[in-house]
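Of the protein chains in this complex, one is absent; all others appear in place.
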Amino acid sequence: MAFLSLTNVRKVFPNAQTAAVEDFTLDVEKGEFVSFLGPSGCGKTTTLRMIAGFETPTAGAIVMDGKEISNERPNQRNIGMVFQSYALFPNMTVADNIGFGLKVKGAPKTDIKQRVTEMLALIKLEQLGGRYPYQLSGGQQQRVALARAIAIRPKLLLLDEPLSALDAKIRVSLRNEIRAIQRQLGITTIYVTHDQEEALSLSDRVVVMNHGVIEQVGQPFEIYNFPKTAFTASFVGTLNMHDATVLDAAAGEVRLAGASIAVPSAALGGHRAGDTVKVALRPELLYVHPTGAAVENTLTGVVENVAFLGAVARIHLAVGDTTILVDEFNNPQLSVPAIGSTLTTYFTPESCMVLG
Amino acid sequence: MARRVSWFAWFWYVLGALYFIIPLWGTFVFSLQKERGTFSLAAYQSAFADPKFAETFLYSNVMAVLTIIFSLLLVVPTAYWVHLRVPRMRPVVEFITLMPFVIPAIVLVFGLIKTFSRPLTILGVTVLPPLTNSSLSTDFLLVAGYVVLSLPYMYRAVDNGLRAMDVGTLTEAAQSLGAGWGTILWRIILPNLRSALLSGALLTFAIVVGELTIATFLGRPAFGPYLALIGNHKVYEPAALAIVSFGLTWLAMGIIDRVTRGQGGTTTGAH
Partner (left out) sequence: MATTVQNPPRRSRLTWTWLGLVPFFLFAILFIFLPSASLFIDSFRTLDGGFTFANIAGLFQPPIPESYWLSIRVSAMTAVGGGLLGFFMAYALTVGNLPRWLRPVTLTFAGVASNFAGVPLAFAFISTLGRTGFVTVILRDLFGWNIYGAGFNLYSFIGLSVTYMYFQFPLMLLIMIPAIEGLKRDWREAAENLGASTFQYWWRVGLPILMPSLLGTMLLLFGNAFGAYATAYALTGGTLNLITIQIGAQMRGDVLRNPNLGYAMALGMVVIMAVTILGYSWLQRISERWLK
């Protein structure tokens, strides 16, 4: 039995045309770090708020630690939550904020004090216990919010886009810190984000959502390399995705951008010659030089544009009417191709994903 | 936290609502009882029939209009200038406009009388004759006092209006199209400030028309002192006049409400 399981959870807001969350089923194991990833408005926050108890599911069950909690009040659930806006109490010091949960539970003063000291050490803000929230930077405030949520030793930790208000540098260091603390405490965590890099780098598993439904659940590696749906494939990472016509399903042959391309034949199971399929290719799996693999697919076109992104140079290659993105790793010894020059790109059949 | 209707909320709401309504209702019923044993509008007729009523009411209205004009002439260019050119003077100007909260009307009129009932001299040179000698100059003093009382409301209204419309950009846009200062103020700023000006003006009106303190001590035949006088001599007419003046206040506030809807303008005063 999973530690937290949501079964066919559905949420329709009053007066809403469509469901905000639909048929949501997910098991989360104890100690697991799970991210909800999806575009704005896809129902991530709504799902999180149902788990926390701020919204009541229209249908379905939420079971935590073997107990159905759908009808428990939020203040009885013992779930810690970190809000996007931090939601620190402005009238209390950092220490009082962190100790708030224990205080309302009636814990003895000495216990509270000890726990607060522990938490301050955990978030490395030992010196700032006496400050007020408005005297802290955004990153510090977010750490206090985290400490406040875990001070009550919650069974589950929920974070709703905790880093979205911070600037890029702090976001990276803070997310690693959050993950380290989570590992150290072994606390089961659900992390909401619309930043795919954040989701992929932090999570044990990622839940990709769209329009209120789960598109795919899987480990970051799986989600990125073996997306099950076109949405997942295009939402996570950069992608070339183009229509192709099946030439020979058994041989794994399709026509893409005017060229005959080999794809894994298993991926064409159920298709017949003449069918249209979507072929997706990660730009970093396209090469400017031959890779030496047994069967090489090639596409030749004209360089339209080259965007230098730092670690890679992204080449926009016009093959007929189709623009193909090719990522070439940065190498100061090589010069990037000139715009207008002709270029051939190579890729293996295995790097082609066939979707729907 | 379950959102349910609580007896606690209802209790306080009803208590407050009764506090609002009972005196009004009581006054209204009372005002209808001038003729024994029956309800009639006799108190209203008798109140309106007094020629002093029309006289003082007219006088106060004229003073109110003059106050509004002077107040606007003083506040609008000042607020505009502060916004545009001397934003660092804003705290000082704001502080001055809030002075009526520190200097109540009774103290203000005390000071005005003391200062302007004798010639105003600076370093031995007389710059102003006594203002309390003729009724015209006393009226001027009265209006000046009222302008002071109106400053917090007028300035706040105009300031809010200017804040809402991004004066700087509008002015620069107008200037780049070749408009002069007069045109900018008259054709750009004022039309955009219409609702702010109207609410400031109406609030001033509500404060000034029944004002007692300054008018009494300057000895002017205004509506406030007349009302106080009526209160000493009549029984039902004051109730009728209270209802009428409540109606007028309501009208002024209702219009303000309408023109400033959704702009977060406040309509509160001090007394």
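All chains are identified by letter, namely A and B, in their written order; residue positions are counted from 1 within each chain.
Keep in mind that, in the parts below, contacts are C-beta pairs under 8 Å (C-beta built on N, C-alpha and C of every residue); 3 or more make two chains touch, one makes a residue touch a chain.
No experiment lies behind these values; they were computed from the predicted model shown.
Enquirer: Among B:Q45, B:T115 or B:N133, which one is in touch with the chain left out?
Expert: Reading the full complex, the residue touching the unseen chain is B:T115.
Enquirer: Return the single residue from B:A42, B:L66 or B:I96 that touches the missing chain.
Expert: Spelled out, the listed residue whose C-beta touches the missing chain is B:I96.
Enquirer: Looking beyond the chains shown, say which of B:S31, B:T67 or B:S195 touches the absent one.
Expert: Of all options in B:S31, B:T67 or B:S195, contact with the hidden chain holds for B:S31.
Enquirer: Touching residues of chain B against the unshown chain: what are they?
Expert: 1, 3-6, 8-10, 12-13, 15-17, 19-20, 22-27, 29-31, 74-75, 77-78, 81-82, 84-89, 93, 96, 98-99, 101-116, 144-145, 147-148, 203, 206-207, 210-213, 217, 224, 227-228, 231-232, 235, 238-239, 241-242, 245-246, 249-250, 252-254, 256-257, 264, 266-271
Enquirer: Given the full complex, what residues of chain A touch the hidden partner chain?
Expert: 52, 54, 73-76, 78-81, 83, 85, 87-92, 100-101, 103-105, 134, 148-149, 152
Basically, only the chains that are shown with their structure count from here on.
Enquirer: Just curious, how far off is chain B from chain A if you go by their C-alpha centres, in Å?
Expert: So the centroids are 59 Å from each other.
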